[in-house]
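Single-structure report; data block below.
Complex shown without one protein chain; remaining protein chains in place.
Presenting chain A:
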Amino acid sequence: MAEVLVLVELNPAGEGVRKTTLEALTAARALGEPAAVVVGAPGSAAAAKAQLAEYGAQKVYVAESEEVDQFLVAPKAEVLAQLVAEKSPAAVVIPSSPEGKEIAGRLAIKTGSGFLTDVTEIAGDGTATQVAFAGATIVHSKVTVGTPIYTVRGNSVTPEPAPGAAEEEQVAVQLSDAARATRVLDRVVEQKSSRPELTEASIVVSGGRGVASAENFSIIEALADSLGAAVGASRAAVDSGYYPHTFQVGQTGKTVSPQLYIAVGISGAIQHRAGMQTSKTIVAVNKDPEAPIFELADFGVVGDLNTVVPQATEAITARK
């Protein structure tokens, strides 16, 4: 069976792999035998191996060096290009983070291949499903040139365990000068949060203009915490200074696709729908019965969020 390279996204500080990696390994199985590629500092593969084996990696290519994390994007693309040349894989599958998409792009140029980003499904014949125009259109596409490269959108594939041998093979890393062009001096975490990351969370609770103040976002956070959810915000809320930009969901912010999306005080402008309408279940709380968000909602409450949300938080907490 043909080999499919899967680039591993590591958690920082040796805490195994990100969920996106397990999703990519699961998606890759439609095309062949997954071979995980770990590009990182020495010791990265050891920390990741058990999870890679559990999710079906037959092989683990270990490309470790102190240098690879010191430069942006290009080193990982270079290692993958080297493996594509040596191993002639059927395809390359990469988690669809900002870095992952850029790695895919550079790899496509290096290998003379086509690539498809943010795919939600890959079929055995290589056909990928993508959503276009903010989720309004569903597209089937195929790479027609070279070794197909896919980036898999977070939360669109359910990780399924499958046994893999995870046989290690060392890969020598020799970066070119071009791969050393952009130095990463520092990785700064400004908002250390105990909440899950927005794009990875299985539940997202978002607040909009209706929340009415930065202080009042605490009721959104409390509901989120009762559900173990991430917190998001509409552009109107961000522009009004209620919540930081990094949590913006929408056309000019993050695109999320959780199991459950709760929109509170959000009218549902196209700008916002663009970032959340592929969520599996949508719940809305809004005082305006005509708000367009209700067109998308599986369950809607017309009412004052200042009453409904704290009551819901309390009821959820009481059930635990």
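Criterion: contacts are C-beta pairs under 8 Å (C-beta built on N, C-alpha and C of every residue); 3 or more make two chains touch, one makes a residue touch a chain; residues count from 1.
Just so we're on the same page, contacts and distances are computed from a predicted model.
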As a check of understanding, state which of "Electron transfer flavoprotein subunit beta", "Cation acetate symporter", "Aspartate carbamoyltransferase" or "Peptide ABC transporter substrate-binding protein" is the UniProt name of the chain not shown. "Electron transfer flavoprotein subunit beta"
Missing-chain contact, candidates A:Ala46, A:Ala85, A:Ile109 or A:Ala165, resolves to A:Ile109
Hey, which of A:Ala53, A:Ala91 or A:Val131 is the one touching the hidden chain? A:Val131
Selected residue (touches chain absent from view) among A:Val92, A:Val152 or A:Val283: A:Val283
Of the residues A:Glu15, A:Glu66, A:Glu167 or A:Asp298, which one touches the chain left out of the display? A:Asp298
Where chain A meets the left-out chain, the residues are 72-74, 77, 98, 101-106, 108-110, 113-118, 127, 131-146, 178, 181-193, 197-199, 203, 227, 245-246, 251-252, 255, 259-260, 270-271, 274, 277, 281-283, 285, 289, 294-304, 307-309, 311-312, 314-316, 319
